[in-house]
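Note that one protein chain of the assembly has been removed; the remaining protein chains are unaltered in position.
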Amino acid sequence: MNARILIIDDSGFARRSLRQVLEGAGHTVEEAKDGHEALERYFLAKPDLVLLDMVMEGMNGMEVLTKLRELDKEARVIVATADIQASTKAEAQAGGARGFITKPFDREQVLKAVSTVLTGGMTWN
Amino acid sequence: MELTSRHREALTELINIGYGRAASALSELTGRRIILDVPKVDVFPVEHVGKALSKVLRGDVASVHQVFSGPLAGNALLLLDQEAAMLLNALLLDQPVGSRLDAAGREALIEVGNIVLNACLGVFGNLLQVQVTFAVPSLHLESVTGVLGSISVQEEELQYALMVHTRFRLKDSNVSGYLVIVLGITSFSRLLHELDHWETRQLSR
Partner (left out) sequence: MKVKPLPSTHSQELDAALLMWTHHLAPHGIFTTDTELRITSWNHWLERHSMLRAEQVIGQPLGRVVPTLGERQLERYFHDALRGEVKVLSSALHSYLLPFPPTLTESGFSHMQQSARVAPLMLEGRVCGTITVVEDVTEREWQNRQLRYEHERDELLSETLGHLLLARDPDALVRDLFNRFAAQLAVDTYLHYRLDPETERLHLESCAGLTGGQQAAASTLEKGEGFCGAAMLRRQPAVAPFLEKMVDPKADFFRTVGLEAFVAFPLILGDRTLGVLAFGTRTREQWTADELSFLQTIARYVAIALDRARQEHTLRVSEERFRAMAETVPDIIFTASAGGRFDFVNQRFYSMTNLAADGALHFGWFQTLHEDDLARVRDEWRSAVKSGESFNSEFRLRDTAGRYRWFFARARPIRGPQGSILKWFGSMTEVDELKQTHLALREAQAQLKEHAATLEKTVEERTTELRETILQLESFSYTVAHDLRAPIRALDGYGRMVLAEAGNQISAQARDGLDRIVRAAGRMDALTRDVLSYTKVATQQIELVPIDPAPVIEDVIVMNPALQEPRAVVAVVRPLHHVIAHPTLFSQCMSNLLDNATKFVPPGLQPRVIIRSEVVDAKHSTPGIRHRDLSGRKLQLSHGTCPRYVRLWVEDNGIGMDGLTQEKVFGIFERAREAKQYPGTGVGLAILAKAVERMHGRFGVESTLGAGSRFWIDLPPAP
């Protein structure tokens, strides 16, 4: 399946590597480097799925998650972060995210999570 | 063995004194104001401390390990997760936070751990009026389970672990880690016994 995916991460490196993986699997990728840009992009052209980093300067991941869900109750968000604390995972889940993948990423993990959430499931491993 | 609240308070106070010394030594060394926050102390049977630590420390941790012997014998560790370790180094050495713990960084950590562990056990020794003898500290980067596994205890008696939440404050930042002191029940009871005495001694002054 070919989906439109929005990557939100302030690390250019993370965005580039995710882009490679996702485009390689046939998806269309859009990037935003902070919460503000992310919300704008989401509003103007709603993607099918969002990959959201938790730790960012300015608006942190939880804020962005909250505002995305405010903007669209049905938003599909996978939190993709280096922060592996259980409390972060719980917070993300409570905030309405549908999945949680941890850095460093591997291709399998990312693609599997993406396809699970796109088909309506959740992935918390 | 459960800590009574009196014991816990006394123990906290004791370690706090040790931390005060450690903080001052670190301040002197680095030339900047460092504070070690009032510690939060818990006691676990050594088999359970692993679980407690895993809850608060994620992934691989940097652990400075120092064996001590004499009338008071056991293992002392300072555990910091990788991020905390690198942040602490960066703050102490006035360098940007690195992406990995290099040799110099590891060494600096050992020194810091050394200072903190020595200070802590030092006050224990003073209280018990015994001489505590230390082995050379070592640094390992491994999971909590790995760390606890490496402190193989030969003793027959029950072992208890003091788990002390330790927070370093400097340069508007703070870094948290855990001090873990593993003692046999005999040493531990002596410690508590002396704590009682210490308190009464304090009160009678």
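Which chain is which? They are A and B, in the order written, and residues in each are numbered from 1.
Rule of thumb we're sticking to: a contact is a pair of C-beta atoms (placed from the backbone, for glycine too) under 8 Å apart; a residue touches a chain by one contact, two chains touch by 3 or more.
None of the values given here were measured: they were computed from a predicted structure.
Asks: For the full complex, can you list every visible chain touched by the one that's not shown?
Replies: A, B
Asks: Going by the contact rule already stated, which one of B:Val67, B:Leu141 or B:Leu158 would touch the omitted chain in the full complex?
Replies: Candidates B:Val67, B:Leu141 or B:Leu158; residue touching the omitted chain: B:Val67.
Asks: In the full complex, which of B:Gly18, B:Pro137 or B:Gly184 touches the chain missing from this view?
Replies: Among B:Gly18, B:Pro137 or B:Gly184, only B:Pro137 touches the chain that is not shown.
Asks: Out of B:Gly18, B:Pro39, B:Gly74 or B:Gly105, which touches the unshown chain?
Replies: Result: among the candidates, B:Gly105 touches the missing chain.
Asks: List the chain A residues touching the unshown chain?
Replies: 36-37, 39-41, 43-44, 67, 70-71
Asks: Can you list where chain B touches the absent chain?
Replies: These residues touch the chain not displayed: 29-30, 66-67, 69-70, 89, 92-93, 95-96, 102-105, 107-108, 110-111, 114, 118, 122, 131-137.
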